[in-house]
Every structure is written in C-alpha cells, then in structure tokens.
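Pasting a structure below so you can have a look.
In this view, the complex is presented without one of its protein chains, the others remaining in place.
So that you can tell them apart, the chains are marked A and B in the order they are listed, and the count of residues begins at 1 in each.
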Amino acid sequence: MSGPSRDVWVYVEHMKGAVAPHTYELLGRGRNLAQTLGGRLVAVLLGHRAVDMARTLGVADLVLRVEHEQLGAFTPDAHARTVAALAARTRPYLMLCGATSAGIDLASLLSALLQIPMVANVRAVQVEDGRVVATSQLCGGKLLCDVEVPAGAVLTVLAGAYPAEAGASTREPPVETAAPPDLLNQIRVRVERLLEPAAGDVDITRMPILVAVGRGIQRKENLPLAEEIAGLLGGAVCASRPVIDQGWLPLSRQVGKSGMTVKPSLYLALGISGAPEHLEGMRNAALIVAVNTDPAAPIFNVAHYGIVADMFEIIPALTARLKMKKAA
Amino acid sequence: MRIAVVLTMVPDLVEELEIDASGKALDTQWLHYVLSETDDHALEQALLLKDRHGAHVSVFALDYGDADQTLFTALAKGADEALKITPLPEGVLGRREAAAIFADVLRAHPADLILTGVQAINDLDGHLAGLLGGLLNLPFVGVTRSVEATGEGGIIVQKEYPGGAAAEISVPLPAVIGVISAPQPPRYVPVARIREAMKTRSIDTVAASGAAAQPVPTILRMYKPQAAGQATMITGAPEHVARELAAILESRGLLR
Partner (left out) sequence: MTPVRETFWNIPHWAELAQYLLGFLAVVILAAGISRRVQRWRLGRGESLAGTLLDRVRAVVLYALAQLRIITDYLSGVMHLAVFWGMVVLFLGTVLATVDWDVSRLFWDVQFLRGRVYLFYELLLDVFGALVVVGLAIALWRRYLRPTRRLASETIAAFRWHDAYLLGILLLIVATGFLVEGLRLSANPPPWRPWSPVGSALAEVFRGSSPATLRAAHLSLWAIHALLAFIFIASIPFTKAFHLISSPLNIFFRDFSPLGALRPAVPTGTASLRDFTWKQLLEMDACTWCGRCQDVCPAYAAGQPLNPKRLMMKLDAALLRSGGGHGNPGEGGTLHGSIVSAPELWACTACGACAEACPVFIRQPQIIVDLRRHLVSQGMMDGMLQAALMNLTRYGNSLGQSERARARWTQALGFPVKDARREPVEFLWFTGDYAAYDSRVQEITRAAAGTFRAAGVDFGLLFEGERNAGNDVRRVGEEGLFEMLAERNRQALGQARFRHIVTTDPHTYHALKVDYGLVQATGDGNAPHVLHYSELLDRLVAQGRLPARRRLDLTVTYHDPCYLGRYAGVYEPPRRVLRALGVRLVEMPRNRGGSFCCGAGGGRIWMEDVPSTEERPAEQRVREAAALPGVSVLVVACPKDLVMFRDAVKTTGLEGRLAVRDLAELVAEAVAAEEASHAA
C-alpha cells in the first residue's frame, strides 16, 4: 500500500435523492484545499440509483461512486465500511464530512476502522506552511482550538462554515464506479422506514418574518407576548431547542442544528443566547435583531442590531409602537 | 439484556473557562466537571430499558473529575453496578485515547448493548460512540432519540435528522448505540437516595490497560473566541429602543 496521496475527499451526504446543501460547502472548501495541497478533489458518493446526483458535483475532479441497495438509506456501518474499503486502496490526505447526524457517525467510525486521526466541530480549515490547520469549536462555542491535522485525517465540518456557492458548478465531473465491498451483503443494520416530522401548522422556513424565543421567555405563559408581535409583523413564532424540549412549542418551530434552517427577511431573537447549534439554523437571515440581558451573549456576534435589555420591557414597548403605526 | 453505559465527565460551563499558561489547555484550577448531558440521556435510556425489560445496567467512567459522585448517582437511579477505570495516563485525555481505554475494558466486560452520549462538549478528536463501535467492531448507530428492544434479540432505534425527521433502523445485538436524547428527560433521584447509595453501595475499580498510542492532532493553541461584536447596539429606554427599531424595520420595508 502506498503512502497517502495529496487528495482531498468529500463525503457526499444526501437524503431522498437530493444532495445536502452543506456538501457543497465542503466541496467549495475542499476545492481550495486540494489545489493548495496539489491533489485532487474527490467526491465520494454512496447510494442506490444515485447517478443523477453525481452531475451536480462538478467542482470535484472525480466522483467516486458505489452503488448498492444497502447504501440507499444511510446507516453508519454500511457507509463507513464502504468508505473505509475505498480509502484503504488510495489513502486520501484529508477527508471532509459534515458535522451532521450522518457525518459524525460516519467520521467517528471511519477514524476507528482505519486508525486515522479525527478532528470534530471544525469551523475553519486551511493550509499553513504546508500543514493542514483546523480550528475546532468546543464547549458550546466558548472555546476554540487550533490543531495541526496529521496526514490521512478525517474532519467533521460545521454547517455554515463556508459558502455553498463555492461548491456549485455546471460542469459534469468524471465518475468512477467502484465495486461494492462484499461486507455490504453481511451487514444486518437496516433502515426500516423514514419518519416524517409531524405536520406543523406553520412552515417556518417559508415565513418572511420570524420572532424567535429562547430560554429568556421563562414561562409558557409568556408566549402570547411573542405571538402578538409576530402577528403585528405578519410573521410566526419559532424557538431554540430549550423551549421546544419543554414542550411549549412543537418540533416544527425549532430552529437550529437539529431543527430547521431558516433565512427570513427578519429574525427577531428574544432571550436567545446564541449557542452554536442555534446559530447554525438562522445565521443567514437577512436582518437579525437580538434582545438579551447579557451583553456577552454570542447571538450579538451574528446579529445586525443588538439590544441589551430585559425582553419583558422591550416587547410591550415594541408592541405598542407597532400598534400605533398600524393605526396611523 | 446486559447494558453497558459509558459516561464521560466534561468541564462545567457554569464556571468561567480559563486557558492555562501554556496557551494550549484549560486551566484546571477552577475547573469543575459535570456529567456530559447526552450521557445522562444515555443512562436514562438504559434505565428505561431496565424498567421495561429487566435489563442489567453497568455504568463505566474514567477516574477523574469527581466521577464517584456521578457513579453513585447512577446507582441511586437504578444502575446495577458501577465501575471506575483507574489509573489513567498522564495529561489530558483525548476522546481517541479514552475510547481505546473503554474498548479494552468493555472487551473484558461484554455487554449486549453499549450506550453512550453521542456528543460531548469536549469532543476535539472524535466522538466516543462511533469510535467505540469501530474499535469493538460492533454494529453502530449514533444520534438516536429512542432505543427499543424487539423481543427477538435485536433493537430498533430512531436516528434523529434535522427538522424532527428520523430514520427507524433495526440493529442486531451486540451493538454500540450513541444517544442524543432519551424518550423522556433524565429522571430525578432524591439526594437522600444518592447519599444512601454512597453509604450502602460500592464502586468497583477496573484497571486501565496501556492504550495504544494513536496519531492525534497536535494542539497549536487554545483560546476564547473574540466577541466579534458586529452588532450595532441600540440603547436607551424601552420606548426609545422601540421607536428606533420600528424606524429601522420601516426603512427596510418590513412593516406592512
């Protein structure tokens, strides 16, 4: 077996026939890294009847594709062991996966199977002085860590770290089909079915204006305050995970890593601290206004306008002003 | 069914995090440790399976960060045995190293189902659940929000995807499952019961074998993020703020 190549591999994540948006982010970044390293950018596409998706991966120098029934729906074992089998032949210099439900399972399993190093929660990766340096985000975003990434490592990269546009291309890439490894026939882990989320009353990904509430709302009984403002603005109420976990709003209203990603014209964040998982879901909103009593709240790093105040003082004042404007 | 729950102590974020003099690690002087939140859910998932099917639950933890308290709490909640792994190698343990140590111990204490939290706040060089699955060469699924026994020697898990979607996956046992949340929040155990456990139960110790050195990423520096502070702050009395904000929204055409 030869030493590692200078190739950068990107794992293509897909669900129900569509490539996940953040894969394009990885491809865009991977293109840049591969160029600097002097290797190829390889998109690894595992699936079942997934040939159409390969066409959208034009940024890559090569699409490495494996077709098998077991690869249709994602299971960590099937996909990781297949990638491991592929990587065993031509060791890539670097592998990029999304820091997603599928990505972190895949990368962790790969790391152990191939005995390769791993860096998780990466929000920036670049080549410095001939070595790959990744910045990992830890402790709920309170800590950053720059690490030197050894050759042959796998990284999980946070969604939104890089622009997806850099991964778009109209070019059709060359596709190499590799034979599925035998082990796939012995894997007994099976996806039985996909569960759709309960039909929510409102599709927050379509609302132009969102009023978001976090822990600062304190009690379920205070939600009508947010709902009133949302109504006056012609929008809907959404929430961060803690509010959803309490059961005060349905899952369909959750914004963040495990919830929806939204891009409204206005995102009014009330009492939301700005944990990374939440920011992931809304950082690309056109106008972000945040209200929080803590001046050091991370939400102010992504907000366009910030108000350090008690939301229970601001909400009534804002509601009154909006009503006045409506009446005028 | 024999269930092993792997617990990790992580820095308690209630305290301010400080970087030590080397600039590459956390200052441990004021560092308190707390059980990783998803591990608490993993334990709860194990106890739910015990409630329902009479499973035997063993909990494992490395000996640092007041692991005793956590292990006794687990016993008080209903775990059948608690094992503390000691002594540990010098220095801060990465996830890869921890996984190797746990894998060794788990091979000596085989279980049908290994549960652990899927993401910890100090996951720099990997996520424990997947690493265990690979090292033990067992079927693995992570980021699950429920685990149920099928009654035919297997389990069905729900793997969580964004937006509330999930995949129902059947997994043969033995297996490693990573838990992001249990179907119900971790149960409350009264302090009296924890104290009773500290008096009447005991924690077994298990020797840590020499873990094979892994190629690990070298930490170049550790630091706190700059408050980018890019937001334009609106200050003043609530009425003033409301007026300013309404004006901004109006100028953007956001008020109908």
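The definition used in the following text is that a contact is a pair of C-beta atoms (placed from the backbone, for glycine too) under 8 Å apart; a residue touches a chain by one contact, two chains touch by 3 or more.
All figures in this text were calculated on a predicted structure; none of them were measured in a lab.
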Touching the hidden chain, out of A:His48, A:Lys220 or A:Lys326, is A:Lys220
Where chain B meets the chain that is not shown, the residues are 14-16, 30, 34, 185, 187-195
The missing chain sits against chain A at residues 219-221, 246, 293, 312, 316
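Everything that follows uses one rule, which is that only the chains that are shown with their structure count from here on.
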Per the touch rule, the chain B residues reaching chain A in their complex are 11, 13, 17, 26, 96, 99, 118-119, 121-135, 139-143, 156, 158-172, 178, 180, 185, 214-225, 227-235, 238-239, 241-243, 245-246, 248-250, 252, 254-256
Residue set of chain A touching chain B in the complex reads 15, 73-77, 80, 100-102, 104-113, 115-121, 133-134, 136, 138-150, 152-153, 187-198, 209, 233-234, 245, 251-252, 254, 257-261, 265-266, 287, 289-290, 296, 298, 300-309, 313-314, 316-318, 320-322, 325
